[in-house]
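Heads up: the structure comes next, in structure tokens.
Missing here: one protein chain of the complex. Every other protein chain is in place.
Per-chain numbering from 1; labels A, B and C assigned in written order.
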Amino acid sequence: MRYILKKIGIFVLTIFAISILVFLAFQIIPGDPTTRMLGTQATPEKIAALRAQLGLDRPVLVRYFDWLGNFLRGNYGESYSYNMPVHELLSGKLRITASLTLLSFLMVLLISFPLGILLARFAHSWFDRVMMVLNQIVMSIPSFFTGILFTYVFGLILKFFTPTNFVEYADDHAGFWAYLVFPALSIALPKAAMVIKLLRGSMVRELSEDYVRTAYSRGNSRWQVLKGHVMRNAMVPVVTFLAVTLVDIIAGSIIIEQVFNIPGMGRLLMTSINGRDLPVVQTIIMIIALVVITVNYIADISYKYIDPRIRFR
Amino acid sequence: MKKLKNSHRAPNYNLIWGCVITSIMVLMIVVSFFWTPFNPDAMSYAEKDLAPGGAHLLGTDNFGRDIFSRVMEGAGTTLSIAFCAVAIGASFGTVIGGLTGYFGGAWDEFIMRINDAVTAFPSILLALVIVTITGSGRTNIIFILGILFIPSFARVVRGEFAKQRQMDYVKNAKLMGVKPGRIMFVHILPNIAPVLLSAVAIGFNNAVLAEASMSYLGVGVSQTEAVSLGRMLLDSQAYWMTSPWQALSAGCAISILILGFALISEGLGTRPMWRPTTKRRRKQHA
Amino acid sequence: MLDVKNLTVTFNDDHPAEAVRGINLHMEDGETLGLVGESGSGKTVTAMTIAGLLANDSAEINGEVIFDGRDLLHCSCSEMRLVQGKDIGVIFQEPMTSLDPLMRIGHQIEETVRLHFKLKPEERRSMALEVMRLVGLPEPDLTYKKYPHQLSGGQRQRAMIAAAFINHPKLLILDEPTTALDVTVQAQILDVFRRLNEKCGVSLLFISHDLRVVRRVCKKVAVMYNGEIVEYGDTEDIFTNPQHEYTKQLIAAVSAGRRTHV
Partner (left out) sequence: MRKTRKITALLLAVLMLTAALGGCTGGKSAETASPSASAAVSAAPVQGGELTVGIAQDLDDSIDPHKMVSAGTREVLFNVFEGLLKPDTAGEMQPAVASDCKINDTGDVFTFTLRDGVKFHNGNPVTTKDVIYSLKRAAGLDTGTPLINGFDEVKSVEAPDDKTVVVTLKKPDIEFKAMFTAAIIPDGNDPTKETIGTGPFKFASRSPQQNVVLEKFDGYWGTPAHVDKVTYKIIDNAETLVMSLKSGSVNLVAHLTSAQVKELGSDFTVVDGTMNLVQALYLNNKVAPFDNVKVRQALCYAIDRQNIMDMLSNGKGAAVGSSMYPNFKKYYRADLADVYKPDVEKAKSLLAEAGYPNGFTMDVTVPSNYQPHVDTAAVIAEQFKKIGVTVNIKNVDWGTWLSEVYSGRNYQSTVIGVDAASLTARAMLERFVSTSTSNFTNFSDPEYDKLYAEAAAATDEAKQVELYKQLEEILTKDAANVYIQDMCDYVAMGQGVQGYEFYPLYVMDMSKVYFTNKTAA
């Protein structure tokens, strides 16, 4: 209980610190939302009028606490660029990025677990050796390069999908997911390679542990030993890494959204920073921070669930 | 069964290949300081979009610039940024991690909390956000990446220092009245060198990836400030159909750089993992 | 019951050496046999070969291991598994690491049943509790739910014994079962073995480098040296009248060790 309270305390503090940092950052950086909004048509009077309209003429602290109060009440403000409420603007983007992230994460799991276990089972065989070299190479190709290669090979040459033809979920469920397959795979491949390496290594290490011999002595078959004992032990380092991976995938999706022209949260974030669209930037960063911290928190808990040695410490 | 396990030591292929690949790249970069086949910036209308082969080993780009020369220089830019960023991250990280790990206490707790909060976020994401705020450019990127790398180095070093602090040789040194600063940097530091080196290799790996990603997103090294591999990849993407060699050269160069460092960190990292140095040392002192 | 005939084990990977050369052993039901020797003498290899725990790819095994009329060396993996845990139980040296750290004690003890018999969970549980009582684990109901790291070394070894004995095997192979424990616990564990042998009639193949320990449990003893059996007979006979030079050294070492302990 104390542990949870402490966690929540840190959680709230972190979020609070991040929100202040973002807010302050926008005070320092050159470029004002109004200059961007008015562009070359800016005149001093127009700027003054717009600043008053957006409430930018008030002191920073007043604006910050105003924003914080609204944020806590669930009012995220209105986008400067799009004249629409931030939550309306974001809900669609959030769904796209969340789908991409989760699909990619699912792929990481689906690729890495079977392969990792298989390679651990046949560790040091020629199959294992070849696969591990391949694995190391895949790990070294940045996801955006993979994305470009996929676009070229599967999009333009083989025509498995139409590059840049993103489909809205509401318009076509299957089309939406189909379009996300290659972007998700681009992010997933290097991450899956890392998980494979870690899982295989962890399992090989566990396989040389004494309890494995005990398990054999009880009449377990090789697969039973892997499934019943080694897997769970090997998972301990992997779980933490999976949390890191999930968070990395969120970051990766921002880059991949650019490559595949997916109108997700990452692209909105980049353009909003460029456009100094503070309400949008603030909200997106808050969302990412929340997700990141929650994921780490879940990893922490599942880590404890898996390893009783930590749970009972 | 442990006794019966194969105990022969295979050569550390990861380390060997990692060093070979990285050496080739570094050699290429060093050569590029003095000589490149062509001036990497020289434009030529007559030699636009030439395919690989002939005088231009990897062909030319849409400005008629020699791609191989540009890859040489671009790898240098990428690597020099990585080098500076890692240098910043490693030096500050070692000092912070060393102090907190060695002395422990409330400061340790506090700094590690901050560390945890920062490392929880993917550094590329943070770098992207910060760079759009501070503006792009080589110097900015070096500092942003350098600062973002500090926590991860601090964490590694802190863990090692905390472990080494318990060792007999440190306790002996303390009893003999050696000053903490000397213990930390003369006695302990050499002992954690393998771990630190491995972290440095991982740092290079991440720095190359981060720089390439940022330049690819157009917020990294500017197009004309210096040739950068990520930027080359971005610029060349438009010419996929007519001259795919542009994008392929840049992308492959990035991948090879990363592969080299990944293999080195792998090679350095596996040894201590399999045969903890702590065990051996404990025996020596017993 | 157990007949080991001319067993030879050769490791052929990087340093071809015969770990065990032409060993012969014989055990009747309920018999207790000690296998003594220094480390590297081949006693553990012998035991692991009998238990079928030697990885085939690293070792070449010749000879016969007849258990209940079947040659275990010619059994397939799946046939061997029917014997492992059901008819032959093994207890290892390191109770600290030989238990799965992430599995509850009760579940580890039950696993041996689960792998060989189709029983309901409650039945398995009551079997486990019974055997835990038998090996002297305190508060079986509580211990059942605990994890290995929550137990002391002695308790862990008792748990190992419980897991190995739950199916009432004919043979228990004990690979230095008390070496890692301190002396008082050692005595208690040895008592457990003796009780199991006397009350339940299980045969014990006791591997140890410590003749003194073997003497407390085993009626017969085989002394191994450099992969061969150099002396084989009644424990008391060998103690009082050692024939081989190596046996004499072993006995001398034991008495010297005792002196330092006092």
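Keep this in mind: a contact is a pair of C-beta atoms (placed from the backbone, for glycine too) under 8 Å apart; a residue touches a chain by one contact, two chains touch by 3 or more.
Values in this document were obtained by computation on a predicted structure and should not be read as measured data.
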item: For the chain not depicted, the shown chains it touches; value: A, B
item: Contact partner of the left-out chain, one of A:Met37, A:Leu94, A:Leu149 or A:Ala299; value: A:Met37
item: Residue numbers in subunit B that touch the chain omitted from display; value: 41-43, 45-46, 62-63, 132, 135-137, 218-219, 222-225, 234, 237-242
item: Residues from subunit A at the interface with the omitted partner, ascending; value: 29-32, 35-46, 49, 79, 81-84, 89, 92-93, 151, 155-156, 162-166, 168, 258-261, 263, 267-268, 271, 274-276
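As a working rule, only the chains that are shown with their structure count from here on.
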item: Chain whose Cα centroid lies at the greatest distance from that of subunit A; value: C
item: Centre-to-centre distance between subunit B and subunit A (centres being mean Cα positions), rounded to whole Å; value: 22
item: Where subunit B touches two or more other chains, by residue; value: 1
item: In subunit C, residues with contacts to at least two other chains; value: 53
item: Complex interface listing, subunit A residues touching subunit C; value: 209-211, 213-221, 224, 228-229, 232-233, 236, 306-309, 312
item: In the complex with subunit A, residue positions of subunit B that touch it; value: 1-2, 5, 14, 113, 117, 120-122, 124-125, 128-129, 132-135, 209, 212-213, 216-217, 233, 237, 240-241, 244, 247, 251, 254-256, 258-259, 262-263, 266, 274
item: Subunit A partner contacts - residues on subunit C that touch it in the complex; value: 51, 53, 77-78, 81-86, 88-90, 92, 94, 97-103, 111-112, 115-116, 147, 149-150, 160, 163-164
